[in-house]
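Quick one: this structure, given as structure tokens, is what I'll be asking you about.
Note that one protein chain of the assembly has been removed; the remaining protein chains are unaltered in position.
When the chains are written out, they are named A and B in that same order, and each has its own residue count from 1.
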Amino acid sequence: MNVLDVQGLTIRTEEGRDLVSDVSFSIGAGSRLGLVGESGSGKSLTALAVMGLLPPGMTASGSIALTAHGAPPAEIVGATERALNGLRGRAATVVFQEPLTALDPLMRLGAQLAEPLRARHGRGLRGAALRRAVEEALDRVRLPEPGRIARAHPHEISGGQRQRVALAMALACEPALLIADEPTTALDVTVQSEVLALLDTLVADRDMALLFISHDLAVVSAVTDHVLVLKDGTAVESGSVADIVGRPVHPYTRDLVGSARHLESALERIVR
Amino acid sequence: MNATAVLTAEDAGFAYRGAPAVLHGVSLDITAGRSVGLVGESGAGKTTLLRLLLGLTRPTSGRILFEGAELRPRDRELTRRFRRSVQSVFQDPYSSLDPRQRVGRIVSEPLCSLGLTAEAGAEGDGSGARGGRALGIRARGARRDDPRVGAALEAVGLPADAALRYPHEFSGGQRQRVAIARATVCDPRVLLADEPVSALDVTTRVRIVDLLLELKESRGLTIAMVSHDLSVVAALCEWTAVLEYGRVVEQGDTASVLGSPSHPYTRRLIASVPRLPAADGTAG
């Protein structure tokens, strides 16, 4: 049973330019897919289309079927805003690249985290129970002193901690599919590896499906086993990480892998 | 310290007024022919150190020396020599080029500002003895055709007609090439770069790293670079300094610092670099 089934997705601008053309892929329950491409490849637009969040003026065609836990598949393309709102959170959530813009700067983190928790567990969740739920959610993403963080504003904690809070908010919805759009690009290398490891275990624990979007093959290969390579809005190659990295077929994939290897080689020579 | 050092940070520290220091007693030599990589996390003081070395900010303790003499804004002659010898490249190719200037004018800026166009005019056609003002105007009118601008653009792999275009007509990688052309047009000795490739796509990144390598080889350019990307540092720099919380915790030959790190932070940094899985198909 696939959580996400994308068939022939095309995203067109008002002027009639195709930014994504005829992209198809699917993600089964509990499995993971990496979407790899450089800027302008349409990878982020694909993620937005899955959430039904395309910028105004862009239209999607094709089919995006999203399946929440124990519900029939729902079609995203052409769905009403009401129907989409029912799906967002329950069926799929996103973690974006820059947590500082994803979080409300004027709201305490605890209050922000309370919203998805109450949406999930009902309005009855309040007072001490709510506080406990918030702290548990923060504790689950390995944030130290969850009580202090719940009372803090976004600018008072570090970038890595903010991304953990964003992750906690996404997980609070207990979605069937988690979309991570360059979730570690804005982070330092050491923080990146911690957040990636955390993402890996959390998704595995919940048997969640993961769509991981990145320009960095090495980062993608740390989290997923299958990748789809996008270039200028078309899927050029897909397969297991080992195949794509070991035996790239398409010239662009070869260029991508070759570039990454080339950069890595200088360090490999020294570190080895 | 070192006699051959072009730029030296001598026990340099920096603090904003009323705030704790962001840089503590940093000593570092930038020697001709030995490119330096400054690595560390955000907030470690890498960019502050670079700004000190660029003479944009003065250290609140310690000194910055250029060819053995302390950099002082009052010393015009030294400052001019310094500006000519030390140029910079920045991270964001979208903010580092003036959107309202043509590429030719952008690239010729160091020549104009350092008064190098006038000299060229005088040497070039021998009709230059008409007073500085007339010369300045002549030079200004002719600068887009200055052969050095075309040569600099060509050296970074851009067509000569790029000089007539505006920055928004170029992609990120091409813009970074324009920035490198601007930084190398006056033939500097040192290029100080702040994360020069981190805003670029992987395939573009490789090409810009290759370009910088080539400039190192062909022009004897020394690069001092802030980067969080250890592979870029390994590719370009012979010397590596690791910063943590505003202090240099380790520095030495790149091979030894990254190959056998002695500081735990350096070890953690190296272990965190994401790597591609081994190419079982090709390497066996």
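To be clear about the criterion, a residue touches a chain if its C-beta (ideal position, glycine included) is under 8 Å from a C-beta of that chain, and two chains touch if they have at least 3 such contacts.
The rule is short, and it goes like this: contacts and distances are computed from a predicted model.
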{"item": "Listed names \"ABC transporter permease\", \"DRTGG domain-containing protein\", \"Cytochrome c oxidase subunit 2A\" or \"Threonine/Serine exporter ThrE domain-containing protein\", with the criterion being the UniProt name of the chain not displayed", "value": "\"ABC transporter permease\""}
{"item": "Which of B:Ala9, B:Ile30, B:Leu71 or B:Val86 contacts the chain that the document leaves out", "value": "B:Val86"}
{"item": "Residue, one of A:Val3, A:Leu19, A:Ala133 or A:Leu228, that touches the chain absent here", "value": "A:Leu19"}
{"item": "Touching residues on chain B - with respect to the absent chain", "value": "54-56, 79-80, 83-84, 86-88, 90-92, 94-101, 106, 109-110, 112-114, 161, 164-166, 168-172, 179, 182-183, 186, 192"}
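Just so it is clear, only the chains that are shown with their structure count from here on.
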{"item": "Distance from the mean Cα position of chain B to that of chain A, given in whole angstrom", "value": "35"}
{"item": "Chain A residues touching chain B - in the complex, by the definition given at the top", "value": "38-39, 159, 188-193, 196, 215-219, 221-222, 241-243, 245-247, 255-257, 259-267, 269-271"}
{"item": "Touching residues on chain B, where the partner in the complex is chain A", "value": "41-42, 172, 201-206, 209, 228-232, 234-235, 254-255, 258-259, 268-277, 279-282"}
